[in-house]
Structures are given as structure tokens and as C-alpha cells.
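A single protein chain has been omitted from the complex, and every remaining protein chain is retained in its original position.
Order of writing sets the chain letters: A, B and C. Residues in each chain are counted from 1.
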Amino acid sequence: MSTTDADQMPINVGQVEGGSVTFPAWAADTEKPKGQPRNPDPVHDRIGFAVLSLGRLSLEEILPALAQCKHARLTALVSGTPEKLAAVGAQYGVSAEHLYSYDDFDRIADDPDVQIVYVVAPNALHEGFVRRAAAAGKHVLCEKPMAVDVASAQAIIEACEAAGRLLMIAYRSRFQPHMREAIRIAQSGELGQIKLINALNLQNQGDPAQWRHDHTLAGGGSLPDVGLYCLTIARAIAGEEPMGVSALITSPADDRRFDSVEDQVSFTLRFPSGPVATCVTGYDAHKLSRLIISLQHGWIELENAFDYVGQRMRVARRVGDREQISEIVIKEENQFMLEMDEFAVWIRDGSGPSASGREGLQDHRVMEAIYKAAREQKTVSLT
Amino acid sequence: MSTTDADQMPINVGQVEGGSVTFPAWAADTEKPKGQPRNPDPVHDRIGFAVLSLGRLSLEEILPALAQCKHARLTALVSGTPEKLAAVGAQYGVSAEHLYSYDDFDRIADDPDVQIVYVVAPNALHEGFVRRAAAAGKHVLCEKPMAVDVASAQAIIEACEAAGRLLMIAYRSRFQPHMREAIRIAQSGELGQIKLINALNLQNQGDPAQWRHDHTLAGGGSLPDVGLYCLTIARAIAGEEPMGVSALITSPADDRRFDSVEDQVSFTLRFPSGPVATCVTGYDAHKLSRLIISLQHGWIELENAFDYVGQRMRVARRVGDREQISEIVIKEENQFMLEMDEFAVWIRDGSGPSASGREGLQDHRVMEAIYKAAREQKTVSLT
Amino acid sequence: MSTTDADQMPINVGQVEGGSVTFPAWAADTEKPKGQPRNPDPVHDRIGFAVLSLGRLSLEEILPALAQCKHARLTALVSGTPEKLAAVGAQYGVSAEHLYSYDDFDRIADDPDVQIVYVVAPNALHEGFVRRAAAAGKHVLCEKPMAVDVASAQAIIEACEAAGRLLMIAYRSRFQPHMREAIRIAQSGELGQIKLINALNLQNQGDPAQWRHDHTLAGGGSLPDVGLYCLTIARAIAGEEPMGVSALITSPADDRRFDSVEDQVSFTLRFPSGPVATCVTGYDAHKLSRLIISLQHGWIELENAFDYVGQRMRVARRVGDREQISEIVIKEENQFMLEMDEFAVWIRDGSGPSASGREGLQDHRVMEAIYKAAREQKTVSLT
Partner (left out) sequence: MSTTDADQMPINVGQVEGGSVTFPAWAADTEKPKGQPRNPDPVHDRIGFAVLSLGRLSLEEILPALAQCKHARLTALVSGTPEKLAAVGAQYGVSAEHLYSYDDFDRIADDPDVQIVYVVAPNALHEGFVRRAAAAGKHVLCEKPMAVDVASAQAIIEACEAAGRLLMIAYRSRFQPHMREAIRIAQSGELGQIKLINALNLQNQGDPAQWRHDHTLAGGGSLPDVGLYCLTIARAIAGEEPMGVSALITSPADDRRFDSVEDQVSFTLRFPSGPVATCVTGYDAHKLSRLIISLQHGWIELENAFDYVGQRMRVARRVGDREQISEIVIKEENQFMLEMDEFAVWIRDGSGPSASGREGLQDHRVMEAIYKAAREQKTVSLT
């Protein structure tokens, strides 16, 4: 068969319209629809991101995720370490004029390829970098926790508002497809009212010298780091604000990891319309990340709920005269990709963010109440 | 082949010794050992049980379980409903002289076939029936919760001690094979220290007129009924007594089921050597029964943890450079059978009970503290 | 609270009617219905079983199962080993006049407490014992495989017909609740037509001296023992008879276990209306028992499909725009209990058997074709 005749063959070449390619379905109707190719925006139409600080999170997750975005692309890097800046620039094809040190970062104001600065640095530095990015006229995606305390979170919001720039908090789990479906089902009423949100997120930290164990830099221990996911997701599921909180904090004695930050935090939130959230986070336990939502007529479980990958969702309910526990098969998608793409779309279309600065501020308020409740051993009111 | 020659054939007929039959293994060494036949004691050597009250639990679970016991057998029935007594007596082959009404129950003192009375009646009646059974010279297996408050639990213990009779509380989950293995692994140290015991036990009650929704008869709502399993198992796993407790009780308004008893109880226990237990029970949620134990180097999960059947255990840990989540396959065994057989062996051999009256009393003490902590919205000390 | 007043309390005592006790539902409508107590027939109304031969299967499975029956009970034992007969008689309360040796077994004709003889002895002895049981006027439940070849299977059927006695084959998997539901769904059409039945049943045998490795006694190796379940269930699922079969038999050289019987058998059945069954059985592999049914619009999987316990069923299909894999939670029930109870009901009500002698005979015919196909290395027609 002549290959030059290939385009005369009865092969479906798909449709091209508005720069996108689509194809008819190849599978029978009995199968899950396969959807269409991703069709990324033309490279130069995508929103440009500068990634600020080149630690593990940036190199392992954020930079690879940008390569999967449809609406966003990497256009600049910012780091305090020159050799790293050069190496990573080469790896990702960012040319020298888009590489910034912390000192000359403010020059980014003149870089037309950068619309958003993704601030990834240690928690205590967020406020300073957000101020500088906003002052440079850039929108800001700020890693979680957005700050080290309520006052700093408030200052971050005000800085962006003053500069007229958009602010989003990188609560990646809020973009995770299984999580979104879990929240949708829980709020749909199809399983009755939500009774309990049980969220666990624990991990086992090694080196006590890492910055996450320095209260000055981290603002706290397991709570603002991994426990924050339990909190922010519990609020997202309940769809309302907690009215009271109790908490218990326990840290092993004589463990250098916990000289300045806490190990394990158990906290209970009471929501106005009825739901209760029981959450536990910790820094001295084997990796465990689980969400269970108990409702009147069923339950929803998410394994590896707050992890980068590996989510698995089961929903239990009565079907006919039998109990049925269904795994809902959802394709995993990179959470960082989704959040960066959403920010890009927000800039273009004005479709509000799933994780605003207000969400981040409210989480800091609740975390302060958690610390207070643990200290005073009594329920703290949040109303 | 002549069937009369069958016993001359090269068929392994097993070993008979001391009334028990055993066989050599038929499977290769690569397979899980199959063990030996159950070899029940000769019928007339088994310890005789009277089952007191013929409600759902007795008919659905306890009487069928007795038929599976090796060391125990059903020898008498006690009920306040004559037709039921006659019908069930016929079903299980208990002859008329071993059928007792509540009025003439004390005659059981003269029934030599009864060694143990299994008191199954509503909670508020436990104390009275235990007193009468002990006074009649019988040992007592008392359903959980053993009483409606601490004082009554104490009285039950004292009545049995005064009569010189043994007392056991029917905490069936403490006998469940998966649960026993979970406790064994947790306490073995092979996964490091226990950090968190997360126990959920919820169900959705129907008819508000049933006795479990009458505080006078039940002594409480979900807590003493199904939440008690979370509590008693948390104590069993920790292997020590909680030093403090906080709690939150929430009940929907305008729901007749919760006119006199509580719906949902979340409580947190702090144990002296470090572990924390976060437990939730409720009466207005779809069936959910789950135990997760988080340790420093792994986690253990038990699905359907507190149910009659359906337990499934997974253990996660690092193996080599990979995370491994292992299902440990354990044959289910009837929990009621195991607890009744253990009591029978206790009488014979003096090997102490897995669930003494002291355990039941301590659970009542903690439940009182839970109610208090919820009322006062602060941590209650148990030391 | 006075315990003598207990029957005046507002406790629902249930309904007693026709010797059965029933209760109102206690759970909400959102929960799987709990059903009613088992309400066994009065002991002396139950159909009496004699169990013939006291090997592992009888002691580990059949005798305990009889204790769980509603319509059947153990009334006699038959064994070639006097000590075993005495020991087991004591264990199960069978008095001396109902204990039979192989020699005096024919006396059972005069035992009015025995209606059914359950023939459990090695395969080659089935025919002889069935003939004697039928001649004694007893109905027969015959272990699988019913015989060692087609001729003997035919003879067994004729002997029972001649004596006017009922014959059932102990195909326990045909009674297993998950299996019944899998067959029901597969045949309902709700997932389209059946395309493939993939049945695996392998185990690893130890001692080469056991009778199952002696062709004279067993009639074959893995095929008539454990592979028979794949075959009989494939036929049950298809609901029609195979029209052709191909097969491959492989046995390791120099392994005494396979001196006279085969190890592994792979066979493929073609059914007239379209389905294909691919089955594998073996005697030198780690325990594996699995059934997968592939249909046009979904699939059904049964883990531990042919085992005594541990069945787990999942059903996959498209639901909305998602793939859903549902575990259907079904309470396990003892398969031997179900088959013995069904036989008892058959005798009383004439409701035909789920596993007749005709089923057993047809399986022997297909097994002969499997052996032939393997020998000749070509497809053998069964029409």
C-alpha cells in the first residue's frame, strides 16, 4: 500500500476547528466516553508562569506539571542559588534573560512573558515574595499554608488587592478530580445529609534540621503543613464555616523534630447545619492519607485522599435489597496542572478561583483556634 | 470396587486419640496450613447455657452460634412470652422442663444442665437478671453494655462476687479473629509505637418506638450501644487506660428518635504512653464500621471492624524500597461462638476471661466522662 | 427496674406464627433489609441425614454444616473405622444404634430416622455405596465427582431410578450465594450477552500417597477434583451444553504426585449461542480460585469463587459517563448447609434439585471429551 496515498484512504482524520482537533468515538456506547484530545492552547497564547524557589516541590512536581498544562507555560525561574538556576533553566529551556535571583527578582516587572508568579518558598517568606510579586504587577499563586499566621495572611490579601492583582492559594487537593467528585456527591443530597467528615493525614518526618521543623520558618508543625488539607477540605465538603473547635496536641518528648513544632494534632469541628469533622494530622506516623464522609444514606471513602497520586474512591449505599460498595473509576490528573490551568483561565475569563486568598485566611483563623483549644483544653467558639 | 472392602483401601483414615480425630496435611508446604477438624467435646461434656430473653439478637445470632460451639451447648431458654418460648424450644430441641418464664426463672437454681446464664435482655434489666442468676448459683455472661450506669455496673460485679460466680461481658468484637490479630500486630512493636486509633461505628436507626430509643431502658443512645465497641477496643489496643477525654454530641432537632437519647458522639481519648483515640458513633448514618490504627512505621485497617461478619484487614508498611499494603487473610469465625466457648473453658481451666466485669465497669466510667465532657465542652480528666 | 415486670415493658417481642418468630425492622429504610431469624424447623420435623465416611471433608465441613441446617439434621454416621465412629458419634450426639460400619451399613434400611445418605467416600466407591443406600430405600446425596467415568455415573442414576429414590450431586458451588447472584446477573441480559467465562481453580497438593493421586480411586487428577467446578459452573452460567472442546494437559516429569493422575488441565468450551469458556485447573500451583465473566456491557468477577468461604463479587459497567466497579455485598452462607437444606425441601415439596444426577453425568461426558481432546490435540465435538 503506497504511503503517499495514505491521505486518500478511508481513515477518519478527525475535525479541525478553531485550532482544536476532535475525533468521533471509536468505542461502543456501552463504554465510558473517551473524550477528546487535550488540545493545548498554542504555546505563545498560554499564560506565563514564573516559579519562585527551586526546592523539591518545584523540581519534582510543579515544573513537570507545567509541561502538561493546556493554558499555562513556564516562562521564568527565580532562585537564590545561581548554579541551580542555571541547571534548571537548561533542563526546562528557560533562557538566561528569564532567570532571576532573589536579589534582582523585582526586575520581573519588565518581563512581558510572566503573568503569574508561583511563590513556593518556605512559609515565612511567602508574605515578602507576594508583596514583591504584586508590586511588580504580577498575579500570584501562593503555596499553602499561605502564611505563618492570620496577620500575615491578611497582609498578603491586602497587598494583592492594593496592587489590583489576582491571588490564588495552591490548595491542590481542591482540584483533585476524585476529591471534586466526592464533594459533589456529598453535597448533592443523594445520600442524605452529611453526618461526619473523618480526615486523616499523617507522615513520618526524618531530618530534624529541615526548615519544616523550625517554627520561625514554618509557622507550626504538622498542622499548617499536612493537617491543613484535612481542614480546608472539611470546610469545602461542609460548604459552611465551623462554629466551634476542640483539639488535642501530642508530641513525643525528647525528639528533636518536635523542639519547636508540634507532632500530632487531633481536632474536631462542628458545623452549623449538623456535620462534624474529626481530623488528625501528624509528623511521626507512617504515611496515611484518608478521607471518609459518613452520610445518612451512604458513605464515601477516598484512599490516598491528600496525596499527589493514587486516589481511589468508593461509595457505599443500599441498592435494591443489597449493600453495594462502588469504586468510581476516575482518571487521575495532575493537581498542580489543574490548579495552574484554572488560574490561567481565571485571568482570561474571570471565572473565579476554587481557592482564593479568603479561603487561606479562614484556614489560618481556624488553625489559631485549634492551637488555642488545645492549650486551654476546651471548645473554642468561631462565631 | 467393593464398598465393603473400603476400609482395607490405602485411604488415610486419620488418627483417633482422646476422642479427637486428626489428619495429616494434604496440601503442599507452600500453602497456608489447613489445621484440623474442630472436634467438639462430646455433647454431654459441654457447658450448658441458658439464654435469657428471645429477641432478635438471641434468635439471629446467639442460638445459631451455640450450635457451632465446641465446649458449650444450649440447655435452657428464658422468656417473658410463652408462645415464643414454646416455638423456640421446639426449633432448638430444648424440652419443656428447661423452659423458663421471667416469673419462674429462679427455679433454674435446680437445673443441673445449666452452668451459665446468658443475660441478653434490654440494658436496664441486666442488673436484676444478673442478681437472680447469680443468686441461683449460675455463672453469668452479660450482654453489653453491662448496665445503664457506673453504679449498676458496680452492683453487677458485686452480686457475682458475693455469690462466688464468674462474670463475663459479651464484648464479641474482642473475640473476633481479625480484631485479635490487629491488636497483636499493633502491640508487637513491629510497626513502631501506636500513634492513633481511629474508630468509627455508625448505623441508621428506624422505628423511634423501639426500646433502644428509650433512655430509661437503654441508658443512652448510640454511645452505649454501638459506640461502646469503639471505646472498649480502643482501650484494648492501647493496652492502658485513658487519662483524659473530650467529646462532642450532636443530635438533629425534631427527630423523635432522639427525644430521650443522643444521636452522634465524637470523642477523643488520650492515653498515657502517647496514643490518641478518635472515635465516632451515631444512630442516623448509613452503616459504617471501621478501625484504622496509625503507627510510626505502618498502619492497620479493619473494614467492617465491629460487625458480625465481613472483616477485612490490611496492613501497610515499607518493604524494601516499596510501599506494601497486605491483606491478611483470616478465616471468619462466629464471635458469639468464640466468646461462649471461652467462657466454658474458663470454668473448666480457670484461664481468665478476655472481657471481665472490670472491663465493663471501666467502659461505663469512661462513658460517664464522655457525657460530662460533651456537656461542659472541655477535657475531662480520668486519672 | 424489676425483671419480673420485664414482659410488661414496651419491648417489641415479635410475632409468633406457625412456629416461627418474626420481628419488625429496627433499621431505617436506607439500610439493607436485615431479614428475619432463621427459625429452623422443630428438630424432629427435620429430614435425617446419615453421613457416610468420616474423612476430612465430613469432619471439617459437612458435620458442622448440618448443625446450621433449618430443614435437615444429622441422625446417623457410617465409617469403616470403629474408633472414629465412636469418637465422632459422641462429639455430635449420635447414639450407638445409629452408628454403622461399612459392613453392616445395609441395616440402615430399618433406621426410620434416616431419609438421606450423604455418600462422601473416595470417588471409586460412590457407585457401590449409592447402590446400597438406594437399595436400603434411602435418598442419596453423592459427593462430586459423582463417579470415576461416564458408565459409572450412568449406573448411579439408574440405581436410584430403579429404587425410586432421589439423587442429588453435592455441587456446593452451585448453591453458593455469590455464585448464584453472578449467574443471575450474567443470564439477566442487563449486561448484554455473555462473551467469555474464564474459570481458574488450582491448588498445590502435598503427600503423593493420598488417594486423590491414585487413578483407580480418584478417576483422574485435578480435573475431576477441582477442575470440575470450573466445568459445571461454566455450563450453569452458559445455560446450555458445550458443542466442542479443546484441551491441553501438562504434568511435570519426575514428580510422584503425577505418576497416575494429571497435573494441569487447560480446556476451552464453545457454547452454541456464542459464549466461550476458558478453564484451567491444576494440582501443582498455589491456591487460586477465580471466575471472571466477560459480557458485552460489563464484567463480573468472583474472587475465591470455588472456595468454601471468602467469596467477593465485583461487577463493572458504565454508569453515566463513568466506569463503576461495584462490590455487591452478600452474606456468606455455608454451601453444604444450603445444599442439604435444599435436598430436604425437595423431598417435602418436590421442588426439583439444583444439581441433579443428570448434571453430574453430563459433566462426566465433557470430562471424557476433555481427556480425548488433549490426547488427540484437536477439537472434540460434543454434539
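To be clear about the criterion, a residue touches a chain if its C-beta (ideal position, glycine included) is under 8 Å from a C-beta of that chain, and two chains touch if they have at least 3 such contacts.
Owing to the predicted nature of the structure, the values given are computational and were not obtained by experimental measurement.
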item: Residue of A:75, A:203, A:232 or A:379 in touch with the missing chain, whole complex considered; value: A:203
item: Residues from chain C at the interface with the omitted partner, ascending; value: 191-192, 195-196, 198, 200, 202, 204, 244, 246, 248, 250, 252, 264, 266, 268, 270, 274, 276, 278, 280, 282, 284-288, 290, 292, 294-299, 316-318, 323, 377-379
item: For chain A, the residues touching the chain missing from this view; value: 1-4, 6-7, 9-14, 16, 19-21, 23-32, 37-44, 53-56, 59-60, 64, 67-68, 80-81, 83-84, 87-88, 90-93, 102-103, 105, 121-122, 124-125, 128-129, 132, 203-207, 209-212, 214, 216-217, 286-287, 309-310, 329, 331-332
item: Absent chain, residues of chain B that touch it; value: 28, 30-33, 192, 296-298, 317-319, 321-330
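Keep this in mind: only the chains that are shown with their structure count from here on.
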item: Chain of greatest Cα-centre distance to chain C; value: A
item: Between chain C and chain A, distance of the C-alpha-averaged centres to the nearest whole Å; value: 53
item: Distance from the mean Cα position of chain C to that of chain B, given in whole angstrom; value: 32
item: Euclidean distance of C-alpha centroids - chain A vs chain B, Å; value: 44
item: Touching two or more other chains - residue numbers and ranges from chain B; value: 204, 286-287
